[in-house]
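Note that one protein chain is taken out, while the other chains of the complex remain in position.
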Amino acid sequence: MAAEVYNKLTMLRWASPVMLLLLAIPVGIGLLMVLLPAFGFMPAIGGYEFTLAHWRDLFGVPGIVRSILLSLLAGIVTPAIALAVVFLFMASASATGLDRWVRRFVSPLLAIPHAAAAFGLVFMIAPAGLLARLISPDLTGWDRPADLLIVNDSYGLAMIAGLVIKEIPFLLLVAITVLPQLNPAQRVSMARSLGYGPSVAWLKMVAPGLYPLMRLPLVAVIAFASANVDVALILGPTLPPTLSVRLLGWFGDPDLSMRFMAAAAALLQLGVSLLAVVSWLLGEKMVSKFYRLWVRSGNRLGGDSAIFFLGRTLLPAALVVIGGSMLALFLSSFSLSWRFPHALPASWTVQHWVDAIPGMGTPVFNTLIIAAVSTTIALVLVVGSLEFEQRSDRKQSSAMWLLYLPLLMPQVVFLFGMVVFAEFFYWQPNLWLVIFGHLLFVVPYVFLVLSEAYRRLDPHWSQLAAALGASPSKTFWRIRIPLLLAPALSAMAMGIAISASIFLPTQLLGAGRIATVTTEAIALASGGSRSTIATWALLQSLLPMLGFLVALFVPKILWRNRIGMQEG
Amino acid sequence: MFRKTLKVFVSAVLCLFASSGLAVEEDSAEWLSIVKEAQHQTVYFNAWGGEIRTNRYLEWLAGEVESRFGIHLQHVKLADTAQAVSRILAEKQAGNLNNGSVDMLWANGENFAALKQNNLLYGPWAESLPNFLLLDADQYPEMREDFTVPVEGYASPWLRAQLVFYYDSEYTQQPPGSMRKLLAWVKANPGEFIYPKPPDFLGTTFLKQAVLELSDDRALLYQPVSASHFEQATATLWEFLDELHPWLLRRGRYFPVSGAQLRRLVLDREIALAFSFNPHEVALGIASGELPTSSRSYVLDGGTISNVSFVSIAFNSPNKAAATVVANFLLSPVAQLRAQDSAYLGSMTVLSLNKLNKADRQKFLALELGSAAPRVEQLNRKLQEPHPSWMAAIEQAWLQRYITN
Partner (left out) sequence: MGVREHILELQDVCITLNRQAIVEINRTIKAGEVLTVMGPSGSGKTSLLAYIAGFLGSAFQASGRIVIDGKDVSELPAEQRKAGLLFQDPMLFPHLSVGENLRFGIPQGDTNKQELVMCSLQEIGLAGYADRDPGTLSGGQAARVALMRLLLSRPRVVLLDEPFSKLDATLRSEIRLQVFERLRKAGLPTILVTHDAADAVAANGQVFQI
């Protein structure tokens, strides 16, 4: 009997090492495969000597300093703005009708792939965009669009805006997940009884406790914003573009000798992302000093109304922009002829959808299979390691940081290394290899969404169950899983959304043979019309959207007669 | 000897596929054995998948080779041909010499040059295809050269392309007929023109067209580039661009990154003049709503750059026989007719009409071009691509000049 229990624990014990190795080994190998060429070694294209020449080339590239600064800027400014907007919102709207309304809509917005949102944003704010069309030519007198550099501006402002509106829902979701353990209502009412305004009370009493719980997701945002390609390609500057975009171009340069410099640039990109993270952490120290001064100042009402106003406008505005972008895509997908300055298409067609449907079967099927399998595996690993943590009463290992390695490294870098690695073993590109590649990105996000909820679940529940004679597995299936159903479904939806939206792992590890909705969408985006792109971008959002809707409504339906399950 | 073999091939295939519209009359044992070996093989055709029309055409192709030869053709849709090049490179690096995942690929210019130079291609095979004769390569040397790089049988022609300009006739009736006139036109119509940023294929083609027109000594451009020649041949190009940029859309502070974006800009009335590498683009764009009905296309007075698209086979493809058969079928009159027909692919055939039988020739001549397309005699004004080494050098210098820290 005791031995059986011990065996179960040993099996669980493997979950987190397996998970870490699964992520760290391929990334490590991929990194090695970049390290060597960066210093001149790549026999397949005639690099046999170690040299620094490629680094010299890299720093001699015109505009490289600007590219680096752009990436760095995006990496730091994006999380700062997104976090501020989220905190202001929570400070001013906690536990109001607006809050409940926003919570309901925020997670489905996560389903929209970055590229789709960016594309929609262009079609909203560009000189010939929807906004300009609404007021032209009547108000503006423009019968041709104004020659203004709104998107693709030289400072990357449009790009940062695009990143911010996509990261806001993510940070909000994370904040909502971890918030209850801080007892925010109690803290706020305590402060209010001392005469603090409600928003100031939230910022002074709840925010300082909430921030540390969001540090890890913020690091993921920093890494993503400083290294992202899709948004930068669509909204970013072109003279020069960000480092990530340029490095992707060098990796794809037909002149294979560029691979050496591309490898050096990849390491540089990794350095830039790390620098952004380090600067953030340093900045955090400084800001927290001032913040503490403000908290201690005893100021009770100062700025409360400003916070209230900003908090209640900024975040809803960001959500409206995403919604507007989606609307623009939707209109576009049914338009036949839609020239400036018409606010609506002059003629309509269903042709773009009719064109898309016959070819959809396989990609949709593949997307579903890959998302389902990779998310299930990720969930098993993540829950396994969290459950072991619970049962063995062990603190989280610091090695868990390795989980986030795939998010920190530029994808193109280690994925190419992984392809070489797979080829060494004659692993033919197939579905399993692609699923494995997806795991690298799905696992960290599933962990990110689920771990806090798992750890904060009141330990009394399991103790009580054990005291009533329930075995650990009965406790797990009958008590812990149902109590954690909602966050587990959210984590699953997140995993599905990530899997459904990633392109490079599918393309590289599947040798392009495994077509998903996203690979089709990206291929078409390289040459398709606006309507075609819009159609596929919507298709791309649809599957993950379903996942989030399930995560939202299944617990609601399942627990409709259980008051105790309906908070939050 | 070689010619004799070819003749045998030629006759062989026709005998076998006389009913399928192939133009050859007898059969050869060698080709027959290739066709036999090809049966039940799967060909992964890595080709740009950025256009619904191309994807449709390849779907049709898959159906045809399945029913005619029992070959399973899979179109691997690429956003960028370099993806396939990367893949082959990774396989070579890992020592996968016989079981590669890319069988056939559509690669041109720099991609083809890189693949060939690094021995990543299988060959020579292309000139022994039965249908190679239909190209009349002796008459048309571009069938044996990809951007002046000798193909040497490592790739087989597929389609023809030519740079054409198009304009919104609602905005202007007199589009510029040369690079110098373009400068004057843009000054009179500021912000109405832009070109994609190199290294985009179309953007670089614009620069090449400009350098060919503006250079004093065009012959230099057909030899490999050298430092001294570069200065000499491109001085006028930089003068031209320096003068042009302040008059471009967004005053030259932004450049689109693809031909698709140019189409969008025209539709949005951001610009009134653009260009493309497919002479049928305007007709097709109007039909799909991507371009305004008022678009018209034309070829510059002094002619424009023209080239040929090629398909090649990876060195480690396990399905070379089937890939060869597919490449040959791509050159058949049936496949080429469908490629040229603007109801389907709307490209230009590589076949020499003189080499076709009368019935097939008639079918080609009967295809409609539409009023938006350039006239046939305009399309005869062709310029050859410069040597590919110029492309890299010009791109490099462009970045040097127009990107600052």
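The first chain written gets the first letter, and so on, giving A and B; residue counts start at 1 in each chain.
In the analysis below, contacts are C-beta pairs under 8 Å (C-beta built on N, C-alpha and C of every residue); 3 or more make two chains touch, one makes a residue touch a chain.
The structure presented is a predicted model; accordingly, all values stated were derived computationally and were not measured.
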Item to check | Chains still shown that are in contact with the chain withheld from the display | outcome: A
Item to check | Option from A:Val278, A:Ala317, A:Val350 or A:Leu464 whose C-beta touches the chain left out | outcome: A:Leu464
Next on the checklist: Give me the chain A residues in contact with the hidden chain, please.
Outcome noted: 1-2, 5, 393-394, 459-461, 463-472, 475, 478-479, 482-483, 559, 561-565
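In this text, only the chains that are shown with their structure count from here on.
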Checklist entry - Which positions of chain B touch chain A when the two form their complex? => result 44, 46, 48-52, 55, 59, 74, 76-87, 89-96, 99, 101-102, 109-111, 113-114, 118, 190-191, 197, 199, 249-251, 253-260, 263-264, 267-270, 288-290, 292-293, 392, 399-400, 402-405
Next on the checklist: Which residues of chain A touch chain B once you look at their complex with the stated criterion?
Outcome noted: 42-45, 61-66, 126-128, 143-145, 147-149, 152, 154, 233, 237-240, 249, 251-256, 259, 335-341, 347, 349, 351, 355, 359, 416, 419-424, 426, 428-429, 507-508, 511-513, 515, 519-520, 522-532
